[in-house]
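Omission of a single protein chain aside, the complex is shown with its protein chains in their original locations.
Residue numbering begins at 1 within each chain, and the chains themselves are lettered A, B and C in the order written.
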Amino acid sequence: MSTFGKLFRVTTYGESHCPSVGAIIDGCPPGLELDVSDIQVQLSRRRPGQSNLTTPRNEKDLVHLQSGTEHGVTLGTPIGLLVKNEDQRPHDYSETDLYPRPSHADYTYLEKYGVKASSGGGRSSARETIGRVAAGAIAEKYLKAVYGIEIVAFVSSVGKIHLPALLSPPSLTPSDDNEDNDNVDDAISEEFRSLLTTITRDEVDKHPTRCPHSQTAEKMTQRIIRAKDASDSIGGTVTCVIRNVPAGLGEPVFDKFEAELAHAMLSIPATKAFEIGSGFRGTEVPGSKHNDAFIRRPDGSLGTKTNWSGGVQGGITNGEAIYFRIGFKSPATISQAQATAQYDGTPGTLAARGRHDPCVVPRAVPIVESMAAIVVMDQLLQQEARKAAASRLPPIKTLPPTMVMPKGV
Amino acid sequence: MSTFGKLFRVTTYGESHCPSVGAIIDGCPPGLELDVSDIQVQLSRRRPGQSNLTTPRNEKDLVHLQSGTEHGVTLGTPIGLLVKNEDQRPHDYSETDLYPRPSHADYTYLEKYGVKASSGGGRSSARETIGRVAAGAIAEKYLKAVYGIEIVAFVSSVGKIHLPALLSPPSLTPSDDNEDNDNVDDAISEEFRSLLTTITRDEVDKHPTRCPHSQTAEKMTQRIIRAKDASDSIGGTVTCVIRNVPAGLGEPVFDKFEAELAHAMLSIPATKAFEIGSGFRGTEVPGSKHNDAFIRRPDGSLGTKTNWSGGVQGGITNGEAIYFRIGFKSPATISQAQATAQYDGTPGTLAARGRHDPCVVPRAVPIVESMAAIVVMDQLLQQEARKAAASRLPPIKTLPPTMVMPKGV
Amino acid sequence: MSTFGKLFRVTTYGESHCPSVGAIIDGCPPGLELDVSDIQVQLSRRRPGQSNLTTPRNEKDLVHLQSGTEHGVTLGTPIGLLVKNEDQRPHDYSETDLYPRPSHADYTYLEKYGVKASSGGGRSSARETIGRVAAGAIAEKYLKAVYGIEIVAFVSSVGKIHLPALLSPPSLTPSDDNEDNDNVDDAISEEFRSLLTTITRDEVDKHPTRCPHSQTAEKMTQRIIRAKDASDSIGGTVTCVIRNVPAGLGEPVFDKFEAELAHAMLSIPATKAFEIGSGFRGTEVPGSKHNDAFIRRPDGSLGTKTNWSGGVQGGITNGEAIYFRIGFKSPATISQAQATAQYDGTPGTLAARGRHDPCVVPRAVPIVESMAAIVVMDQLLQQEARKAAASRLPPIKTLPPTMVMPKGV
Partner (left out) sequence: MSTFGKLFRVTTYGESHCPSVGAIIDGCPPGLELDVSDIQVQLSRRRPGQSNLTTPRNEKDLVHLQSGTEHGVTLGTPIGLLVKNEDQRPHDYSETDLYPRPSHADYTYLEKYGVKASSGGGRSSARETIGRVAAGAIAEKYLKAVYGIEIVAFVSSVGKIHLPALLSPPSLTPSDDNEDNDNVDDAISEEFRSLLTTITRDEVDKHPTRCPHSQTAEKMTQRIIRAKDASDSIGGTVTCVIRNVPAGLGEPVFDKFEAELAHAMLSIPATKAFEIGSGFRGTEVPGSKHNDAFIRRPDGSLGTKTNWSGGVQGGITNGEAIYFRIGFKSPATISQAQATAQYDGTPGTLAARGRHDPCVVPRAVPIVESMAAIVVMDQLLQQEARKAAASRLPPIKTLPPTMVMPKGV
């Protein structure tokens, strides 16, 4: 359905060709200073028309708050908001009346609903994500104010152009499989790990591709322009880091932190893959090298020496940085001619008209950050309930030694 | 929490060291022939002690049905079931009273709950998955009986040993990035795609590793034995295919088919990565080569020529085979000595005692299949509600031409 | 939270003093003809200013559809809608800055949220019900089109003025307790039962009180005017009947039809009581007289001779008319002076300014109907899923005789 979250809940409505898109955000804690500009800043990072790499549609995407705040402070009641669709022309996709776009949602929406919306894929429209970005911005405001949580996403690949700092290639030939080669350090470079601890949104936004490595960013630009010039499209990946999340978030067993995160990320249009921490590459190294040994932090708490786990162990956050990567396929709508079939099966050629993003990953960055914020906020509230309830219990006089909390924790 | 699903719902309880583990499965359609043996067969594939590759604990894992059926037929009421823990010794993990196991859930469970269970990671125990496998077996019985749906998972890699038929390596060097190289066919081989259409559980079970390619299976065995001999562990991947799923499943926008699937898969212990269809590799090729062109099937319906989408477009199934891959990290519990810290921060060395799987992927196969079955069943019921409700509506007399269902569909 | 329903879901936002109130309605079946006027008619019945019995605020309450339909047909996607608050003056309740209104939500909202909204009771505002009424109107459109379901509510009492046809008084003195007196027919009169089978909204709307018995309606009017003249308020009851609901709706065990209905009704502001069928009075008669004997209906199906059950047995609808009664307390906000205490405990006298309904039941009628429609729609979709799924199963060859469906059903 169109609702995400248990205690911090987002419900969205709207598609491309209706009067507005919007959302209701329920469960925001009361007493948070919240201004329209807190939301607008992320919406503006999401909107098209920011550079020559994105669709030239110039939607202003101004958010209108409807409820839930007074004098710039949240009341704890649902926050209603909407963004008008300035470009509600029914559609200029006339071929798509006959042809379902290959790899687009046109056909599956028809199979699901049995009626054909003028926009074809209906809610699979990127405009639906506006509500999510608004909700995420609200969650982030809280998370930053209370825990100093920082969520930064960036483009880690476009086509075959990867951020070199990111990841060395996994070794896929069995000949590589020997003790000397069982090293996870090869998989995730020191440089990349360092990037995760320092990267900021300002750095990310320096280049229109939102890749924080300028030389790679330049190559990515060329790759996107090549796709655009060929009336084609190209995919890519977004990597995201969440810093300063307290330990203990994530609900065993079905709603593990990474399970909710994967759910959230794969609900973003065009996503096909998710990995957390060392991800697929980490499956190739032995436990002795992949395990994150514990160390005492300066403040006396436990931390880990390495962080191949990506901040989550057993589905619960451990206080280390959470990082993950999402794969976005190349956009399905291209104006290049495609040999395909009409709805009725007649073979033919489709060349979609209209203005389309040749590559979605730069604009996906704030969407990824927003869904991450929503997941953290929702899991945080669930853990707050448990912790507060447990903290009120009288101490147990004779807790068995095995259950005694080890000293120092 | 411990419940998964909206209309087909599974709730589980239990950990390693309590009297039993079990589940309540709610929402199973009434009138389905269901016998204990339908469930037992998958539980037996899951249980340890099946070969020298798994932990020698010999748990019989016999399921006891408590409710929801009569005379071998489901009543539509909740199915209660349990499996006794025959091995409930409090634990023989005495070092773990002092040490949280690195990359295990011991520390995070303590952070979350504030009390220390004797098993450390509590519900992160693999035994918790018994309830899921039982639920999945019930869902599968229905899906097979009504739609002929086939769900087959297999081991596609152990450490660096990959099923050669599976996937060619993604090209990660920018130098490879040119028009001649933009070919998704390189990414997912013809041989692999053919395997997906034919593979059966019998073939998968021929080898204890559950890899359907005998030569690779043998190398995987050597890799697992190398880990075992070194008191170490190793990760791997499981690939799963679901055939014959009707088009139209998956709930826009937050509960897309692949979002629910990713949620389900990343709720399985030790998972770190998920990809559907062409996944991460698919992000590297342009839309013109990645898009799945439509074709008319012999029965007149629309199919796709290729299936890089993995059976899902816009979050909704399109009737093609659904395939996905899950990454499992190497098990955290190893008996090799590890330099780490105690709960109180004191540095030291931990060598976990007890019997542990050096590699979980062979046993993970039925768990993956089960979670897949639960997701399909739950999404199917949601779509049944919509379709049935829509089908009862009187036809609209003058539906605008753009909303008219294209001929032939 | 602000969401109601599982498959047909309503989420609302807004309070009195913000730009708009609105709702997102998710799960509406696709292909339903739906026009703004379908919604407006019930909103207009709800709005204030319809007669001298209600508050003179003249809110036009025009609904603006934002999404989910095209060319007057539902798409199956979420329907966003809003109604502007034309009267958003911060508030003219200055005494209520010092005084929590007795029996109002001012104090409890402050306890819950810790911040003080200018409207005091925030979401307890009657304007929040606009979203519900809109959602209910959409559900009703479907239910009427497909099943001919009719939902009619009316005012059955104001203060001590009861619809005489309604209910004879329960006998509360033990001396009445003897065999001769064990008669449920005394409790619910024949005249009342007949009214339930024929009453229409047109008849209900003939009188501003919405009581369908003109003499009683006149007395009710006098009672309300007496309250108004005394700067006081008065409570009452609303009775509602739902006709033509198919048998089989209601989810055992926690979400029984009447449990969901009671939940829905007691979520309406100012409600304090709910009873279905013979209700409290029915508890006084023996089973032999209260049981609804089965009879064969002309069409061969089973019906019941009487209907003390109110159309629900074991939490599941049986195809008979569903009727229930809801108690609304007298409105808390009165302009008569009240001896009470300020937020800080200082004793004092409060005379609330502003314009307030002396009696809410006439305007509550469409709200009750709407919540009833939402419950029926949601339960219907859940049962559709089950029925459709069960209907696809192959027949069981040798069903045990006890499980065989009795002939004729």
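Please note the rule applied: a contact is a pair of C-beta atoms (placed from the backbone, for glycine too) under 8 Å apart; a residue touches a chain by one contact, two chains touch by 3 or more.
This is a predicted model, so every value here is computed, not measured.
Set against the missing chain, the residues B:80, B:164, B:348 or B:400 yield one that touches it, B:80. If you put the missing chain back, the residues of chain B touching it would be 1-3, 9, 11-15, 17-22, 24, 26-27, 30-31, 64-68, 70, 73-80, 82, 112-115, 117-118, 122-123.
Against the chain not displayed here, chain A makes contact via residues 6-7, 27, 29-33, 70-71, 73, 76-77, 142, 145-146, 252, 380-382, 384-390, 392-394, 396, 399-400, 402-403.
Everything below uses one rule, namely that only the chains that are shown with their structure count from here on.
In whole angstrom, the spacing between the mean C-alpha positions of chain B and chain C is 44. Multi-chain contact residues of chain C (touching two or more other chains) are listed as 27, 30-31, 70, 73, 76-77.
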